[in-house]
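Just one protein chain is left out here, and the rest sit where they should.
Just so it is clear, A, B and C label the chains in written order, and each chain counts residues from 1 on its own.
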Amino acid sequence: MAAPNAQDLRQLYRHLYLTRALEERLERLVDQGHIAGDLCRCLGQEAIAVGSAWALEPGDWLAPSIRDLGALLVRGLEPREMLLQYMARTGSPCAGKDDANHFTDRERGLLGPIGPLGTQLCVLNGVALAFKARGERQVCMTYQGDGETRTGASHEGLAFAAALRLPMVVVIESNQWAFSTRSHREAAIDEWTDVARGYGVPAIQADGNDVIAVFEAAREAVARARSGLGLTLIVAETYRMLGHSQHDPQAYVPPEELEEWRARDPIDRFESYLLDRHETADGLARIRSVIDSRLDQAVDQALAEPLPEPETALGHVYAAPEVEPAPWTRGAPVGYPDVATSIVPTRMEPPRSL
Amino acid sequence: MAAPNAQDLRQLYRHLYLTRALEERLERLVDQGHIAGDLCRCLGQEAIAVGSAWALEPGDWLAPSIRDLGALLVRGLEPREMLLQYMARTGSPCAGKDDANHFTDRERGLLGPIGPLGTQLCVLNGVALAFKARGERQVCMTYQGDGETRTGASHEGLAFAAALRLPMVVVIESNQWAFSTRSHREAAIDEWTDVARGYGVPAIQADGNDVIAVFEAAREAVARARSGLGLTLIVAETYRMLGHSQHDPQAYVPPEELEEWRARDPIDRFESYLLDRHETADGLARIRSVIDSRLDQAVDQALAEPLPEPETALGHVYAAPEVEPAPWTRGAPVGYPDVATSIVPTRMEPPRSL
Amino acid sequence: MKETTYLEAIREALWEEMKTDESVFILGEDIGTYGGAFKITEGFLKEFGPDRVIDTPISEAAIVGAAIGAAHMGFKPVAEMQFIDFIAPAFDMIVNFAAKVRYRTGVGAGLVIRGPCGGGARAGPFHSQNVESYFANVPGLKMVAPATARDAKGLLRAAIRDPDPVLYFEHKFLYRRIKEELPTDEEILVPIGEARTHRPGNDLTLITYGAPLYKAEEAAERVAEEDGAQIEVIDLRSLRPLDIETLVESVRRTHRALIVHEAPRFGGFAGEITAQLCEEAFEWLDAPIRRVTAIDTPVPYSPPLEDYHLPQMEDIVTAARWLLSY
Partner (left out) sequence: MKETTYLEAIREALWEEMKTDESVFILGEDIGTYGGAFKITEGFLKEFGPDRVIDTPISEAAIVGAAIGAAHMGFKPVAEMQFIDFIAPAFDMIVNFAAKVRYRTGVGAGLVIRGPCGGGARAGPFHSQNVESYFANVPGLKMVAPATARDAKGLLRAAIRDPDPVLYFEHKFLYRRIKEELPTDEEILVPIGEARTHRPGNDLTLITYGAPLYKAEEAAERVAEEDGAQIEVIDLRSLRPLDIETLVESVRRTHRALIVHEAPRFGGFAGEITAQLCEEAFEWLDAPIRRVTAIDTPVPYSPPLEDYHLPQMEDIVTAARWLLSY
């Protein structure tokens, strides 16, 4: 895959901005009570997902972590789908049965993560195994938080991919924090590239706030995977600019660190990079306003979508037949909140999930 | 702890020989049908367990892997106990409820492993945590097979010990095989010391067939742990000279490799080391014959011990009270083999467990 | 007396036990600096220091393993699972190590594993599960599931003092919704293995635990008002050991039994209760033992789907009426 041309650069910019602008809409929808679930933002980390996914080709598979909205957009996800997903409406990728980016799409080669960390790499290994068995040249790319690398599943997944020389690229998002815990304290290591040593695979260090640097690292790693050389780790240094999720004001984060990293904002940096070249401030402003108005439209459309029919909760546990509800367990559509005489408040407070 | 004097060296020799001679007795007892369970021998690896355990002090804890009989003997286990354990007799460390080295002894600081690999390190971490919390200077030592390092539990245990700077020494027994699988193929790494890099801790490479070399490495690692510097990995290179267990003729092992390693037998090597110094062939022969006759006595005593009373199967599931057998589930002492009219043969074939 | 939420009750039991017993300590993810995802251990790090309030890496197996080892050394560890769903990666460590170690070696592991369970919080399939059945067939474990603030406090205290491994399931839906006046002077201690008659009655025995208790109570009130029948609502509190005596006494008196739990139906805990009641009270039964549970699916995220998945008050009323008119 060639170096990005002017056209590509503009696309990269679009996706970086789209990622941030979409998450801002999602945050507003949470505040307005339209999203019952939780939201984990990737503010300040957009370049990692966008730059890495940009190195993939059609037919490749990608498994995002919770902070890789940008990668999904690069791989063809419609903002509308993401809005419906979070708002749990009919026609959302999970038909309301799961939230966030927990959906899998064989056509677009997207594998959704699940709650327990470290697991999606193990499953993506199977996709890579399939490519290998069929002699296809497709590759797989996935992401792990720095804290996530401490899970047993992450280790088994990396060791398995390394031992079987699977066409796999794993991007470690070194954003300095695992929820409220200093990742370096958690991991007792300073050089994240050292993690790769334990698996006998190469690692590439990349500035996670420089979309071009991430893309270059990913391009190299993808090329290795495609040519049968197996797993490469990419360690992308960055910083989590907001709390772990909507429920975390991150009081534990030193303001000066945020200051320091705000100066390295990946979108600001890429803007000046573009302005130093062929782009104009007006040009970029036009790109942003197009995206903004499209997103506002998408939000209005999504809000108009209905919630799924209660009975659809029964579907697709097995290929066939549908589950039959046992007597009296068909749960009336009204739940706790609407039971007026209930000992619980009639309005749901937002869930405190992570 | 000081370098071994003549006295220590003779003790090391005793334990090396005792380990091998005891396992030979156990193997015979398996063949004679006195041991229902399985046996994993450490032939050719004796120096690792003996040399490393020798670096510990009273009050330290040790958690052996299945091939560390020598470490248990160094830490005060009586051969008689081991015989009773394998033969599942009354008065065995597990009172017949578990086999092999699966016993825990708080007095002697021994923590038994369980079937699932990688787990005992995680538990030993808790012992180290207790030392640390109490400000005690004791340390913990445990062992992992090279294949075992691929388990999620092993990774979580190492990462946890590293992150919390626990007084821990982990000896990786690099015996080239994980059952029938080439460990290097399984792990895709050549330098096992690299594993330590992923946890930000130091590793020491040691010739696993040289008891003095292992001891020196252990002494250094134990000193680090005792002085509060945390986890050290020791990578002991060796070779598994027999099948994985009694059921494995290891047809998959290239004879020339066995030849090559037989020449490095840790006991032969240590004998010539001693003969080059102050010991005589007669002296060593006398040591061996004393051990042999003691062991033969121990075997006869153990064989005289009864099997446990069936009802004792009920005891100690909880601290109190004892489990009461439900109606008709008090299992008559006669089992499958003795049920004459059974469709199953009246003699048990040996179990095929690992 | 002091008004105490279910969450505060848990927090107080932990705090007081740590105050009075040096050997009690807590470990888990983000329980120190952050005070826990639900803020149960907020302020603990400051009060008890990093040796007794241990922030760990994301590694549930290592967390439980360390708790076992520390218990061997005489400590009383309380391990937090950020969500009880994440007990799954520690399954091996719990089932094969913690549960079996006393039986195998004579050395016990008195530890507590606690975490938020249950649905209704719009938290999706991985932050809403009820996991008791995964562990029900594992000898060596104890399991408790408090529904009131008093029981939350008293059972956690008992669990910490228990010499065996106890799984403590706290229902996240109740954290801030349940309040109760609790005495500040006396020590609240609820023995493990004793059920509680939440509402007396002689016409039907309704057996439940955790959050559904309140739907059961509501249903009982409704049936009392509209049908004049008195449902005896029994809150199990402890799942293992199971207080079968209390259940049998009640069922022999009411001749009818309805079991309600929030976990899915097939393979759910109602099975064991039914089996034991069938063994001990068969001759006294005037109607089949029935159960109201979640449907046999994962816990869906979208509110109408989750409400449909979970057992609801109306379902209990319907089931109760069916049994009463049997």
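Basically, a contact is a pair of C-beta atoms (placed from the backbone, for glycine too) under 8 Å apart; a residue touches a chain by one contact, two chains touch by 3 or more.
A quick note: this is a predicted structure, and the numbers were derived from the prediction, not measured.
The missing chain, though absent from the view, touches A, B, C when the full complex is examined. Of the listed residues C:182, C:251, C:289 or C:316, the one in contact with the hidden chain in the full complex is C:289. Only one residue from B:26, B:74, B:88 or B:140 touches the chain missing from this view: B:88.
If you put the hidden chain back, the residue from A:95, A:196 or A:287 that touches it is A:95. The chain not shown here touches subunit A at positions 93-95, 97-98, 102-106, 111-112, 114-116, 119, 121-130, 132-133, 152-153, 156-157, 159-160, 163-164, 315-319, 323.
Touching the omitted chain from subunit B are residues 36-38, 88-89, 94, 96-100, 102, 114-117, 147-148, 150-153, 178-181, 186-187, 248, 252, 307-314, 317, 323, 325-336, 339, 341-345, 348-354.
The missing chain lies against subunit C, touching residues 85, 88-89, 91-92, 95-96, 99-100, 103-104, 125-126, 133-140, 240, 242, 263-264, 266-275, 278-279, 282-283, 285, 287-291, 296-298, 300.
Please note the rule applied: only the chains that are shown with their structure count from here on.
Centroid analysis (C-alpha atoms only) places B farthest from subunit A.
As a whole-number value, the distance joining the C-alpha centres of subunit A and subunit C reads 34 Å.
Between subunit A and subunit B, the centres computed from C-alpha atoms are 45 Å apart.
In subunit C, the residues that touch at least two other chains are 57, 59, 61, 89.
Shown for subunit A are the residues in touch with two or more other chains, namely 150-153, 186-187.
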